[in-house]
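Structure first, commentary second.
With one protein chain withheld, the remaining protein chains of the complex are depicted in position.
Labels run A, B, C, D, E, F, G, H and I following the written order; every chain starts at residue 1.
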Amino acid sequence: MLFHVRMNVNLPMTMPAEQAAQLKADEKALAARLQHEGKWRHLWRIAGQYANISVFDVASVDELHTLLTSLPLFPYMQIEVMPLCRHPSSVRDNDL
Amino acid sequence: MLFHVRMNVNLPMTMPAEQAAQLKADEKALAARLQHEGKWRHLWRIAGQYANISVFDVASVDELHTLLTSLPLFPYMQIEVMPLCRHPSSVRDNDL
Amino acid sequence: MLFHVRMNVNLPMTMPAEQAAQLKADEKALAARLQHEGKWRHLWRIAGQYANISVFDVASVDELHTLLTSLPLFPYMQIEVMPLCRHPSSVRDNDL
Amino acid sequence: MLFHVRMNVNLPMTMPAEQAAQLKADEKALAARLQHEGKWRHLWRIAGQYANISVFDVASVDELHTLLTSLPLFPYMQIEVMPLCRHPSSVRDNDL
Amino acid sequence: MLFHVRMNVNLPMTMPAEQAAQLKADEKALAARLQHEGKWRHLWRIAGQYANISVFDVASVDELHTLLTSLPLFPYMQIEVMPLCRHPSSVRDNDL
Amino acid sequence: MLFHVRMNVNLPMTMPAEQAAQLKADEKALAARLQHEGKWRHLWRIAGQYANISVFDVASVDELHTLLTSLPLFPYMQIEVMPLCRHPSSVRDNDL
Amino acid sequence: MLFHVRMNVNLPMTMPAEQAAQLKADEKALAARLQHEGKWRHLWRIAGQYANISVFDVASVDELHTLLTSLPLFPYMQIEVMPLCRHPSSVRDNDL
Amino acid sequence: MLFHVRMNVNLPMTMPAEQAAQLKADEKALAARLQHEGKWRHLWRIAGQYANISVFDVASVDELHTLLTSLPLFPYMQIEVMPLCRHPSSVRDNDL
Amino acid sequence: MLFHVRMNVNLPMTMPAEQAAQLKADEKALAARLQHEGKWRHLWRIAGQYANISVFDVASVDELHTLLTSLPLFPYMQIEVMPLCRHPSSVRDNDL
Partner (left out) sequence: MLFHVRMNVNLPMTMPAEQAAQLKADEKALAARLQHEGKWRHLWRIAGQYANISVFDVASVDELHTLLTSLPLFPYMQIEVMPLCRHPSSVRDNDL
């Protein structure tokens, strides 16, 4: 089941550089794992913004929420979720 | 080069059913061709709306505009375009 | 799996009263059936508006979209969907 | 009498973890009591957000306001209230 | 129990003058009756707009909805409802 | 002459409790005086919010501005003013 | 007493040219009279829009409303009113 | 050439009273000079807000920008500019 | 003097194709002339929309308004104007 997720990141200016770097490294590691597991299906940067467009593939809304709130950057993000479904004109097998 | 596109469709209530059906069939045929050519990379329905989220893969902004305005439903759609680029945390080869 | 749905209805002023009455009767019959089946968990009127707040309980986003687009009033509604999940402070068994 | 309430929580980044934990525990305890008393009829988490959708069942607007402002997290929440009434198509006895 | 109501009126340009006059006369008669009954506590025109700010005093949300939807102009109005309660600094007996 | 005023209050989290209590007490005292003088005609709490809806009866816009800026909480409020006039359907003598 | 008024005009596309010309001529004549009487203090066109920014000088909100609703184009305008008062830094005698 | 300017002022709560007073005195002095020079044609307070509506009369957009950025309160203001031109229905000689 | 202009075009669905074609041809001819005269400095299509971003170079706001309202598509456009001035970091001679 697919969900379209937009994440806007706002790290406070006062956060020490070291802490920010650690958070980003942890985020990157978890993102890689979730992508390899197939949960995080797509991940793109929005040009000119510290923000991304993602597509998650999860078994339930609860799983989606658990994944999103487990992200190290979650406390610093504004997140919008939009449920997706198969488009009748889609011919791609994996856009389910 | 990837672009995130949201299309909201508003067919006028007064359009004859036959004309609407023809427009949708033409739209579907062109969408299929563009997907097979790899130009229209993703196409999802937004749940509960006559709207879609798409990702296009084109060589230029002009090509994107030409594709979008060639859609049979273009005169009846409100379209928003957002340029995407590779996310540093992406591990997928085809999310370029 | 629960989804919060807001439906705003806009019947065109020019619709004949008979057609409007038929649409509403069909809508009511289907709403009753979906409620009895447990798919349409809650249905409330927003005070002062021709609009409702609903909670659907479905197995997938695709099922939700199929239900919503099968509503006789769908062509005349603006719909917003928001995925819900269990709240850690909820003590109700059926707010799953 | 039912009211649809959306609560968005914003704890300041500078709040000590201990204080935040205490606030949340107090909030949870009160939420449990109000649910058991039947005042707080529904409580769902909005996916991806530190926010909830709730339905309160109270005897008056004043009672609703008293309940909401008694929540330990009230000073940190943005709250929107929407009065609900019975929907003519509802078949559920307790969606009154 | 008090509710703050804003009503914006939009009569279609194509409505015959006679029909509009009849609607407004009916609306005025009902408004007068509801004011005399104490249900419609306040009624003010917003300067420069075909819109009003009202305060209703009703026993329940359902009664409020029934009153509002019984207004002859209801099909032509956009209505926003906001529940009010007694302000701790109010010294007026009838601002309950 | 009547003006509809909405005041949203935002006291900074860092304000000492004593200072906040003093401000609120001063505000309450002035509000009481202005109500007794007939300048502050109505004062209601918006349910669930640290905000109010008020109606002022003043001789001029300048008097209104002077009253509003004299409120102890003025530096912490966002204020919106909307001029009201008599509604042709009003039957109340004091809704002038 | 001064009020800042923004008027956006939307004549329906289907209005016969003759009727539109008559309406505009009537509007212009009334605007001239109100300016000469000192009621309509300022009148500017917003560049690129069929809209104006005006300042009215009236004895009361009721007078303002009466003036605005007497404009021949009133049924085709969206109007926003904002009460103005003397600025402490103003040195102009007639910006009262 | 006339420009409609709205300025919203937001002095930080933490600014020492003395510094704020000095800024406001400097702003007032400059505003007086610009008004006497005819550059700042109108200056009104928006009722209930720490904001003003102004009309500037300048020879160019660059001159306008230079004037606005020279204001002592500029770093604390949000400014919106709207170009004005003569209205065909204006009869005032100085509303050029 | 430069002005940033965004034009959104909305031709009514009911306009005969011939009339639309004539309007567009007239618009194109005038746009070409104004570009050659140096008044219309830049003209770009916004991708995916029947809208453009333009930069005009005019001697006054009145000239800008006269140019915009002389466009054959003006009655069908929504226009937003934003005054530009030289940026201190610009190194281009003609970005004046």
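In this text, contacts are C-beta pairs under 8 Å (C-beta built on N, C-alpha and C of every residue); 3 or more make two chains touch, one makes a residue touch a chain.
None of these values were measured; they are calculated from a predicted model.
Trainee: Give the labels of the shown chains that the missing chain contacts, considering the complete complex.
Mentor: A, B, H, I
Trainee: Looking at the full complex, which residue from B:Leu11, B:Ala32, B:Ala51 or B:Cys85 touches the chain that isn't shown here?
Mentor: B:Cys85
Trainee: Quick one: which of I:Leu2, I:Leu23 or I:Met77 touches the chain that's been left out?
Mentor: Only one listed residue reaches the unshown chain, and that is I:Leu2.
Trainee: On subunit A, where is the contact patch with the chain that was removed from view?
Mentor: Given the touch definition above, subunit A has residues 13, 45, 47-49 touching the missing chain.
Trainee: Can you list where subunit I touches the absent chain?
Mentor: Answer for subunit I: residues 2, 4, 27-28, 31-32, 35-36, 42-47, 52-53, 55, 82-92, 95 touch the chain left out.
Trainee: May I ask you to list the residues on subunit B that touch the chain which is not drawn?
Mentor: 1-3, 60-62, 64-65, 81-86
Following the convention adopted for this analysis, only the chains that are shown with their structure count from here on.
Trainee: Between C-E and A-C, which chain pair shares more contacting C-beta pairs?
Mentor: A-C
Trainee: Which residues belonging to subunit F are in contact with no fewer than two other chains?
Mentor: Correct list: 2-3, 45, 47, 61, 64-65, 81-86.
Trainee: Among all the chains shown, which pairs meet the touch rule set out at the top?
Mentor: A-B, A-C, A-D, B-C, B-I, C-D, C-E, D-E, D-F, E-F, E-G, F-G, F-H, G-H, G-I, H-I
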